[in-house]
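Note sheet for the following structure.
Apart from one protein chain that is not included, each protein chain of the complex appears where it belongs.
By letter and in written order, the chains are A and B; residue numbering begins at 1 in each of them.
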Amino acid sequence: MKNILSQMLLPQFHKFYIAAIILTLIFLPLLGLSQYVLRIMIMIGIYAMLAMGLNMLTGYTGQVSLGHAAFYAIGAYVSALLATTLQLNFFIAMLAGVVVAAISSLLLALTTLRLTGTYLSIATLGYGEIIRMILLNWEPVTNGPLGVRNIPRPSFLGYELTLANNGIYYLMLVLLGIISLLCYLIINSKIGRAFIAIKEDELAAQFMGIKTTGYKVLAFVISASIAGAAGSFYAHMIRYIDPNTFTFDTSILMLSIVILGGMGTFRGMYVGAAILIAFPEALRFLAAYRFVVYGLILVLMMRFRPQGLLGWRSSNPYRLSKQVSEMLAQEGNREITLKPFEGKEEAVKG
Amino acid sequence: MIVQQIFNGLALGMSYALIAVGYSLVFGILRLINFSHGSVYAFGAHMVLMFVSMNLGLIPAIFLSILLTGLLGMLIDKTALQPLRKKKSIPIAGLITTIGISYIIQNMLMILFGSERKPFPALFDKGMINILSVQISSTQVFMMVVSILLLAIMTFVINKTKIGLAMRALSQNVKAAHLMGINVNFVVIFTFFLGGASAAIAGTLISGYYQIVYPTMGFVAGLKAFSAAVLGGIGVLHGAVIGGLIVGVSESLAAAFLGGTYRDAVSFIVLIIVLVLKPDGLFGKKGIMKV
Partner (left out) sequence: MVKKMKKIISYLLIATLVMVSLIGCAGTAGSKAESVVKIAVAGPLTGDNSEYGIGFKNAVELMVEEWNERGGVLGKTIQVVVYDDKNSGEEAAAIAEKIVGDSDIVGVIGHFASGVSMVASPTYQENKMIEISPTASHPDYSSEGDYIFRNNSVISAEAEIGLDIAINNLGRTNIGILSIKTDWGSSTAGITKDLILANDKLNLVAQEEIIEGSDDYSAAVTKFVNAGADVIIVAGMYNTLAPFAKQYKQVNPDIALVGFSNAYSYQLIELGGEAVEGVTFPISFFSGSTDPEIQSYVQRYIEKYGSAPSALTSQAYDSAGILLQAIENAGTTDREKIKEELYRINYKGVTGDTFFNAIGDAQKTYVRATVKNGAFVKVE
């Protein structure tokens, strides 16, 4: 019995699990779930995207942002304003939201280049608050405290996507899929390896010839773009936004998801978002304590499991490029030992 | 009017300075940004309120609160931060932990005391004082005197006492201090006690001035005090006071010339500018940022 169970977790079965989960997600709405459950699923999806974005910066590159709600807000506002004033299609508006979020993160990253660690985190916190003040005060554009209303729903080839026809749900799945795939490709590229090197030891990375500054800025931009995309989707889903959604609490919720799920993992983002978004709904008696719970998660995870719930040693073999494995094979003509990928276990180490 | 606005700013800045001292104290020793300081400050004010409602009288209530809040500071270090130091976690783990703690304290206060603003007994209210067409309230003057006194006591403790010597040793090199026979954990816990106690004093004075307490009072004030501490050179006590005054005055002038809704933004802009241009702050020693 034990053997069967452990057999089931072997890496070669992972693909089946992933396929099974994706299929379940695709067919979920057909089970006749209520719109309420679907909405929760969509919120989980949005926060999984946000966490995925923050993970690129915090989980992989080791830079903690406490102001990510700012990029979420910029994506939401730019996209919503373009869609309401210029009647732009959702996808174009979203692209614009992503671009503006990316540019603003570039500006932040370039001005704070010299900062490291805690100082950087505090600067991002201040940035988040400044963006919120701009949203509140720049009334001619953002409409100030009145917010933006009547944001059109996304439409695809003239077909309006709503909650009732499950269009919004599938759009969320597609976006989440695209973002996951992009992150996966980035992390498994040269860029991703540079990110991880910076997190593990910035000085050593520099000695290895990695231009750490450039890569840190890049991590910022990627991370903010994803948050911008999530914000844009959120705005068109919820159809009314005001500055109150994009507070420090939102930034902390994102960070809690990343830390609970496991910095530098993918699966952790989905699971972390699912747990933290669904638990106040499921455990109503705990609802009043939800921020206490978020706080406890941060404290306890840091103390007992800094690598996150799902942040154990990944059993995926570290994939060497074809060239390298061929070279090694020629050299010793021996089996390449499949060494597990080291970076993931010790997400936070001394 | 501008002179009056500057004086308004100085009074406001004094309240930031009071909170900022606590940030500086802990940072000076541990190189840790104690994000929970703002909520500890709110905790201190609520404790005074609770003891007052138990009819203990104002002065004993204040002292009990200072003691209790100091103990809370010690508890935070003992339960959450000491294990991190033992494990040699990265500094950011400490920041995240203290953010978590600040959420726990702030929301527990909200659950226990309610979210609304509650009246707080006025301290030393003797009306306004007029100096050359500038009006200052007597409470503000009182606040200023207590802050300076507090600062003097803290400076004395750090510079002239044995434990202060240990604190300074720790801030330079923890390992070496340990080898010299200094009980590191005790010194750190003592620092946290001082930090908590100073937060309670700040909470009492500021709440006494505005005559209001509420659980989230420490969030924005804490952030601004933190800006002040960074501006003055975090880890430098007198820097925290000067930083507080500068942040207060710039906020007050922003409110006067740009409008009241810009004041919060201004203190964060000051924070970012200082971080970017001079991370060591006005009075900071070089080399605080370690690679």
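Definition applied: a contact is a pair of C-beta atoms (placed from the backbone, for glycine too) under 8 Å apart; a residue touches a chain by one contact, two chains touch by 3 or more.
Bear in mind that the values here come from a model prediction, so they are computed numbers and not experimental data.
Residue in contact with the omitted chain (choice from A:L23, A:A287 or A:M327): A:A287. The chain not shown here touches chain B at positions 1, 4-5, 8-9, 11-12, 110-111, 114-119, 127-128, 135, 137, 210-212, 216-217, 220, 251-252, 255-256, 259-261, 263-264.
Mapped onto chain A, the footprint of the missing chain covers residues 2, 5-6, 9, 33-40, 43, 136-137, 139, 144-147, 149, 163, 238-242, 244-245, 271, 274-275, 278-284, 287-288, 290-291, 309-310, 312.
By definition in this document, only the chains that are shown with their structure count from here on.
Between chain A and chain B, the centres computed from C-alpha atoms are 34 Å apart. Chain A contributes residues 62, 64, 66, 111-112, 114-119, 121-123, 125-127, 129-130, 133-134, 136-137, 202-203, 248, 252, 255, 259, 288-289, 291-292, 294-299, 302-303, 306, 348-350 to its touches with chain B in the complex.
By the touch criterion given at the top, residues 33, 80, 83-84, 87-93, 95-97, 99-104, 106-108, 111, 219, 223, 226-227, 230, 261-262, 264-265, 268-269, 271-272, 275-276, 279, 289, 291 of chain B touch chain A in their complex.
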